[in-house]
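With one protein chain withheld, the remaining protein chains of the complex are depicted in position.
For chain A:
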């Protein structure tokens, strides 16, 4: 990685971070404060080294995927059948007949490995990319959940509470990678008005928050035979990612994307090439369902513009007071001239 890129990234990161921090400090609402428990000095990041991962070529299913499924199996949805449509729509999202799928993100599979061929520097390279939630620093899914059931742990892990999720899928809509996946027929909405409102429960990787809490490593990391996944203190991981990228003349994904995430991919082929390959493969397979995220470089965070609007709400009362002062002054000085004339004006136009 060239000096230039890391410097530019650093500059972008520091301006965004300080602007965001300033606004958040001033506007941190109780709603946010309750669900965002992240502590900047305790953040856990992860480095996924694509030069090391071979997609577990020697196994039927990548070991990280199997480990994740085993670890989380007891939390997988068990929908009540028959599953009803989302009235008034004539559809619902049901993955319960495809529980065994390991080739995409589903409510029953929180990580998968996308395998593509990328043409780069005159060679065709096989690239295997383990995918899951990126655990964003400024996570739109967590901030915008209308029911406030997405939590950020002190380690920065973004975690959906499956007991209270209503399954409106807003988190998926506002996630640039459409990560959380929905299963109908389970969760709180089934006890309320299942015909009329709610859609199920959203599922995704929670960074093995329970293991992190115990000081242990996530399941995918411990089973990877290649040491391609590494979790650790965020700043250390970030430093390591840049060092590794420099060493191999490679590229990083996740440091600027969606205003920065705790997950950093390092690769010796550029990510726009990888993204192109993923998109082409999906098109060829006519795959339009959710669960196979893109890898668009520098994908934007929808909250970034919103933070500006939040700032406007802070300035508004000052502007209102100033305008009132000016109008009051004008009206009062006008009255003085009229010497106590009627304040109620009569407009003639």
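In this section, a contact is a pair of C-beta atoms (placed from the backbone, for glycine too) under 8 Å apart; a residue touches a chain by one contact, two chains touch by 3 or more; residues count from 1.
The definition used in the following text is that contacts and distances are computed from a predicted model.
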{"item": "From \"Cytochrome b561 bacterial/Ni-hydrogenase domain-containing protein\", \"Oligopeptide transport ATP-binding protein OppD\", \"Acetyl-CoA C-acetyltransferase\" or \"Protein-arginine kinase\", the hidden chain's UniProt protein name", "value": "\"Cytochrome b561 bacterial/Ni-hydrogenase domain-containing protein\""}
{"item": "Candidate in contact with the missing chain, chosen from A:82, A:146, A:215 or A:249", "value": "A:146"}
{"item": "Those residues of chain A which, in the complete complex, touch the missing chain", "value": "86, 88-89, 144, 146, 168-170, 173-174, 199, 302, 305-306, 309-310, 312-313, 315-321, 323-325, 327-329, 331-332, 343-349"}
